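Only one protein chain is missing from this complex, and each of the others stays in its spot.
Right, chain A next:
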Amino acid sequence: MTVNSEPEALLSHLQNADGSATFSFSGYTVVGAVNGPIEVQRRDELPEEAAVDVIVRPAAGVGGTRERHLESLIQSTLRQIILVDNFPRTLIQIILQVTTTPENEYVNAKVAQATSNLPILPALLQTAVLSLLSAALPLTATLTSTSLAVVADGQSKKVVLNPSPREIETSQSFHVFSFTSHDELILAESEGSFTVKEWDEAFSVAQRQCCPPTNTDDGDTLMDDGSLPGANLKQFIRSTLEGKIASDLHWK
């Protein structure tokens, strides 16, 4: 199976939802839809802000604890960037449907996989942000997230960006970081065994990946500007939205 290293996105393609996006990156494809602000159930109603409801649905099988865990992580992250104060007593509903996950050829897939929850988190967050943008909900910032694995390489250890399922399986620790478009850390989740030094190293790699220095068009090309090979997700979100707006505003 070929894994796409370049992110791909499709915006506003579902007709009944207020906003929708399909995002695929490194073997994961997630379809997201956002409805909101809509009427909220009485028991979920918050008097001074909008309730944010995240629903994560797996491609096969019904959602379990693993999905609930992801939902709670995404919910608490998105609550920070959506301007919830603007819509008191309403509901903003975010549905994330996983459609493809990378397959491991050497293992037979099981429906209820007791594997780690985290590897899919960056794709889910990215889809949620794109869907929110497509639904034109006011946000304080956008997000970029990335995943890293610390793999033992002989005696030393190295940090692998966007690791494959096989690399995650053999890794010693796995980290997910999210940064806002103002280059602030908003989510950090880690699992496995690691030292503070390893975490710091992973953090700095993630920071360089998610918060690349804004391009200065002075004609000078820095040969070693510290940016990493791999997709520039911040740039990707911008260009996707630019393309969408250009096609929407195109005089027909």
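Annotations for the structure displayed:
Following the convention adopted for this analysis, contacts are C-beta pairs under 8 Å (C-beta built on N, C-alpha and C of every residue); 3 or more make two chains touch, one makes a residue touch a chain; residues count from 1.
Quick note on the criterion: contacts and distances are computed from a predicted model.
The listed choices are "Exosome complex component RRP45", "Actin-like ATPase domain-containing protein", "Protein SIEL" or "28S ribosomal protein S24, mitochondrial"; the UniProt protein name belonging to the chain that is not shown reads "Exosome complex component RRP45".
Considering the whole complex, the residue from A:A17, A:V84 or A:V150 that touches the absent chain is A:A17. Within the whole complex, the absent chain has one touching residue among A:T99, A:T140, A:Q172 or A:S204, and that is A:T99. Among A:G61, A:P213 or A:G243, the one in contact with the hidden chain is A:G61.
If you put the missing chain back, the residues of chain A touching it would be 1-2, 14-17, 20, 31, 33, 35, 38-39, 41, 55, 57, 59-62, 93, 95, 97, 99-100, 103, 105-111.
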